[in-house]
Every structure is written in structure tokens, then in C-alpha cells.
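In this view, the complex is presented without one of its protein chains, the others remaining in place.
Naming follows writing order (A and B), and every chain is counted from residue 1.
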Amino acid sequence: MQNLIDNFFAYTITGLTIGAVYALVALGYTLVYGVLRLINFAHSEVFMYGTFAALWVVMLLGGRPGAGVGQVVFWVAMMFVAAMAMSGFIAVLLERVAYRPLRKRNAPPLIALISAIGASFVLAEIMGLRSRITGWVGLDDNLRDYVRNSRNNAGMPTIIAPQPIFTIGGYHVTNVDVFVIVGAIVIMIILDQFVKRSRLGRGIRAVAMDPESAALMGVNRDRVIQVTFLVGGLMAGAAAVFYMLKIGITRYDAGFILGVKAFTAAVLGGIGNLRGALLGGFILGLAENYGSAVVGSQWKDVVAFVLLVLILLFRPTGLLGESLGKARA
Amino acid sequence: MSDPTPPTTGDEPAVERTLADPADEVTEINPDVDIAPEDIGVPVVSEGERLLEVDEVTLRFGGVVALNEVSFHINKGEILGLIGPNGAGKTTCFNVMTGVYQPTSGGVRYLGKPLGKRKKFQITKLGIARTFQNIRLFANMTALENVLVGVDAHHSTGVVSAMFRLPKHRREEAQGYARAIELLTFMGLDGKADELARNLPYGDQRRLEIARALATSPQLLCLDEPAAGFNPAEKAKLMELIRTIRDQGYTVLLIEHDMKLVMGVTDRIVVLEFGRKIAEGSPAEIRDNPAVIAAYLGVDEEDAS
Partner (left out) sequence: MSTTTSAPAAPKKSSPGFRERVDNLPKAVKIALWVVFAFFLFLLPLLNIPFITTEGSDFGGVLFTVATYVLVALGLNIVVGYAGLLDLGYVGFYAIGAYTIGVLTSEHAHMSWVVVVPIAIVVAMISGIILGAPTLRVRGDYLAIVTLGFGEIVRLTLVNSEWLGGAQGISDIPKPPGLELFEVPSIDWSSGAPVVDLGTTSTFLKFGINDFVPYYWLALGIIGLVLVFDILVKSSRVGRAWEATREDEDAAELMGVPTFRFKLLAFALGAAIGGLSGALFATKAGFISPDSFQLLLSILFLAAVVVGGAGNRWGVIVGAIVVAYFPERFREFADFRVLVFGLALMLLAIFRPQGLLPPRRTVRAKRADDRQAVLEEGEAHV
């Protein structure tokens, strides 16, 4: 407990940065759940592919520590482009391959979840076996740096050196911290406005509210679902960039724990509720950091899972309620 | 009738059975089969006394008032019709009576005692059973098993009894099979006991739902639009069936759109509109009630014929 009091701001800032990543990934769960009433179990892999895209583009562009500001801005911009493109692509692919065929057959939700679990493992394993796969097509020589030790951690050069910008309660808040927190909030405001104001956003809300009426009103449900997956993927891609800037290491199974936590954040805020995902992400990030300060950092993940069980027990509709469409009956 | 042959004999050779071709069969009920409710340990009130009272029940969903101070009662042994235009709150009323919703205010008294916050399965055990507007059978279980689940409501076999095939298990299984077969025979479904519920024709599914509800030996049987999707001949048979069920000792609450059917079979009718009770009385009184005609009959007459 003393540890938490002494380093309160350190834990707070760390909690907010990781919370921002949770929140962005949580948006993907929330959006898909809103329109399909389905837990997109494989969304964690959408995020994981984003981290690799961000990593690879930095490697490709020769990213290194200590470069000039213009160079760094360019690299970060390219990270966003690559990660969001990759995650968006994987999310849309996932919808086409794993979910759409089931929807056409009116499969029960349990079957969709099983398909999603299968897809999740296929995606993770492809990344974990990437050196073998490139070996078959004879590309392993050219891609050696990108695929070697494909079961191990892959680290990214620190292209933004953490510089303290200001100090709060004895903790030096770095440029990376500020960039991640502010960046995540800005992206979420953009998304919120998109869903509220754009034609496609209205379509998403219409399908979430009542798929059949929406279809009668001329909303193309398949297209809306595709856009929903795409948007969720773009958010996960952005999250992947922030994650790589802050953490800097990824692995083929990096998505799993993070995915479960992001889902926890979505449930915490009220699944289907965009602002809930933001709130849930930050609260979860703070809670697990405060919690680990008290009981020890090795229990961090346990704190998050226990929180999930407690929410489901006492407030299964989350803090802000389920409201992309309407609360479920 | 209730032959106690244990159902799990197994060593008899398979018996050749000729199943009627579903194409040419017409399901006829066997009204002579005794399906009277079994003693389920609730006090049995005598004919004509109040079985269930709905007392100023109000139910709100957010700002929507689904039921507004609705009061009526059901007498033992009668067939009560609950009618009203779409969205009048009939099914909602059912749901309050069977514990699906808790009323915002007011309450339901059954056998003189408030139902309170009892769970759905507890209310069923007390003797209120229902069918569903949109059929909700256990689709991947056989007709017989569907009915057995209903009979099981009053059984208590658990893992231990089942595992060691204790006398309780044997007794309950034998009794359960006997009653289930009686009910299926009564409904004319005895030839289809082994068909999966989802493979039954529509009319049989409706009848199976009634059999499953009867299996719980209810004091009060609530039927939610049992004639939906029936042709006139089937409707006539259903009226017959409902009367026979009553004659076997059940009290029936009937939600129905078809005026001819409701007028022909019920003893009394309660009319709801927009969550309020607007009339109550004998079929003749209801037929002549101007408020009812305005609210309901005028609208529905074309498709009621």
C-alpha cells in the first residue's frame, strides 16, 4: 500500500497509457458486439498483426534511435499507415472467412464463437510459423530479419526516446506517455463523430438497434458489418502503434492477454457502448496498475480477470450500459 | 392405464412398429384417455372458487406502461379468454403471471397467496403452466422427451439416484413414462413419440407444446395463441381439445386473436387495450360491448373469419 502512495503518479500515468491501448482495442469488440451480438474472439489477433506491421515498417525504413524530428514524424506516420492497413485488412478478412459464411447459415452464437476461436489460433500460428512459411516459398533469405525466431519476442528500435516533459508528484511524464494518451483520445473523438454523423455511422447504429428494420429501410447489412469490422480493425491498428511506441516488443501470442483485457474493458464500460469502451479502458488500466502496486506486479493480470468477474456479477451491463443500439432484453 | 412396467427393459427384441405415413395422417385426439392433473401438493380448490387473482398489476418498461392497473380473476374450472388488439399487453400479462416479469406495482395471488418474487420454475411447480405464442419446444429432443421434461417438474431424481439407479429413479422414470405416453396418446401424438420435436408438422408442434405444459400437472393452463396458423378445421378441433382439457379437470386461460374461437369456447372474457382492462364478461356481453367493438372487433373482423 505504501508503494502505491509513494508512486501514485507513476502508476497513474502507466495505467492511463496502457488503458488507452485497451480502450482502442475494446472499441473493436464493442463495435462488432453492437451490430452482431457476437464476441469477436479473434480481434486480439487483429491487434497483434498491427503490432507486427508497425514493427516491420520501422525496420524497412531503417528506423533507429536518435533521429531528427522530421524523420521520427515520418516513421510514426508510416507506422500508423501500415498498422491500420494491416489490422483493417485482417479484420475484414476475418469477417469474410470466419463469420459471413456462418451468418448465411444462421448458425447459433456458440458456433460463431468456435469459428472465431479457430480463426484466432490460425492467425496467431501463421505469425508464429512465419519463418517456416516463408521458407516454403523460398523467401526466407530476403525476409530473414522479419521472420527469424518467429516464436520469440520481436523488439522495435526506440525511435522516440522517452524524454520527460513535465513532472507530476515526482514522476517524470514523458513525451511518449503524452502522445499515447492524447493520441488515443483524439482518435476516439474522431470515431465518435464518425458514428454519430456520417452516413455509414448511422447505418451502424441502425443495424445495432434493429437489423430487420434497418434492412427494410434500405441499409445494406453486409456492408455495414464489413465497415464495422474495418473500423474496429483500424482502431486496433492505432492501438498497435501506441503499444509498440510504449512497450516496443511483440510476439505471435501478444494479442491473447491484451485481447482478454480489452474485452474486459469493453464489458466494464458496457459492451456496445463506444464511450463506455474509452472509460472502461482507462479504468482497467488504472485498476490493474494500482492493484499490482498493492499486491505485487506479478498479479497484474489476475487483478484484471478478477475485476472482470466482479463486473459481470454486480453490473453485467457495465458502467455506462449497453447502448450502441439499445440495451438487450 | 398406469402400468408400472419399468421403461428400461432393454432385453426385449426390437418391436416392429408401423408408423403412419405422415402425409395421410390426420391427428385426432383421444379424449377418453385420463390425463387429469396429478396431485402436486398444492391445495385443490373446488369448482367455481377463485384460483388466481391479478390485482391492480402495473408494469412499466422505462417510460412505457405495458400494463396499467389490470385486475381480473380466474375461477377454478372455467375457460377464461384474454383478448385485445396487438400490443394490448396480453402476453405481458402472461409473463407477469408466470414470473418472467415482476410487476412494478400490484401483484398476483394464486390460491389466495401472493406469488411474490418466486422464480419461474417455482411458479410452474405451484401449478401454473404455459405455452408460447411462437413455439418454443426443445427442438432437438424427441416428443416424448419434451413431455418428460414437463413431468420431471415434480420429480427430484438427482445425480446420485440416477447413478445408482436407486428406487426413486426407477419409480419416477416409470411414472413419468406412463404419464408422458398418456398425454401423447391423448393428443394423438403417440405414434410420434420418437420424432424430434423440430421434425413434427406445425400442428403437432402446437399440440406437443400443450402436452408438455399439461405434463407439469398444472392447476392453471395458459395457452398463448394456440390457434395461430391453423385452418378452420384445425381450429374447430382445437376448440374441442380445449373443452376436453377443461373437462379433465384443468382451468384454462386462453389468449387468442380468433374471435370465433374465443367466443365459442370461453366461459368469460377479459378485454385489454393499451395495457388497460376495458371490459369483462360473458362472450355474449363482450360481443355487444361498444367499447370492445370499437377497440377490437371492427379492426379484426376481416382476418378473423
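By our rule, a contact is a pair of C-beta atoms (placed from the backbone, for glycine too) under 8 Å apart; a residue touches a chain by one contact, two chains touch by 3 or more.
Note that this is a predicted model, so its numbers are computed, not measured.
The chain not shown here is in contact, across the full complex, with A, B.
Only one residue in the set A:Y146, A:F263 or A:F282 touches the chain that does not appear here, and it is A:F263. Of the candidate positions A:L4, A:V72, A:L93 or A:I126, contact with the unshown chain belongs to A:I126.
Across B:D190, B:E234, B:D267 or B:E280, the residue that sits in touch with the chain not pictured is B:D190. Only one of B:I35, B:L148 or B:M239 touches the absent chain when the whole complex is considered: B:L148. Although one chain is not displayed, subunit A still touches it through residues 38-39, 41, 97-98, 101-102, 105, 107-115, 117-122, 124-126, 129, 132, 256-257, 260, 263-264, 267, 296, 298-299, 301-302, 304-306, 308-309, 312-313, 316. One chain is missing from the display, and on subunit B it is touched by residues 1, 3, 5, 7-15, 17, 98, 100, 119-121, 124-125, 129-130, 132, 136-142, 144-145, 148-150, 152-155, 157-159, 161-163, 165, 169, 172-173, 176-178, 181, 190, 193-196, 212-213, 216.
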